[in-house]
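Here the complex is missing a single protein chain, while all its other protein chains stay put.
Here is chain A:
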Amino acid sequence: MLIFSVFKTLTDQTVTVELKNDLSITGVLKSVDQFLNIRLDSIKILDEARHPHMMAVKNCFIRGSVVRYVQLPADHVDTQLLEDATRREAANGKR
């Protein structure tokens, strides 16, 4: 739930999602759900030469389970707040 909340605060920010098949997609985070499925708008594929079939795709829904990483905008993440929230969630035994 904690990570879900973090992603919710990052909506309308630009993120880069790296998938388990090495495809990297940069786009504007439009929405996220409890499974960490992600909807991206105005997407751009990092290595277009290697993934030409993605050139026409402008927005997409990404299933949470195929995500490896998401690169976040560091200036929109309050690390102190994150650590406190993580400790609180750990203390609640609600993981």
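Here is the rule we use: a contact is a pair of C-beta atoms (placed from the backbone, for glycine too) under 8 Å apart; a residue touches a chain by one contact, two chains touch by 3 or more; residues count from 1.
Criterion: contacts and distances are computed from a predicted model.
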item	value
Undepicted complex member, UniProt protein name, chosen from "Proteasome subunit beta", "Ribosome biogenesis regulatory protein", "Exosome complex component RRP45" or "LSM complex subunit LSM3"	"LSM complex subunit LSM3"
Residue ranges of chain A at the interface with the undisplayed chain	1-3, 6-7, 20, 36, 64-65, 67-74, 77, 79, 82-83, 85-87, 89-90, 95
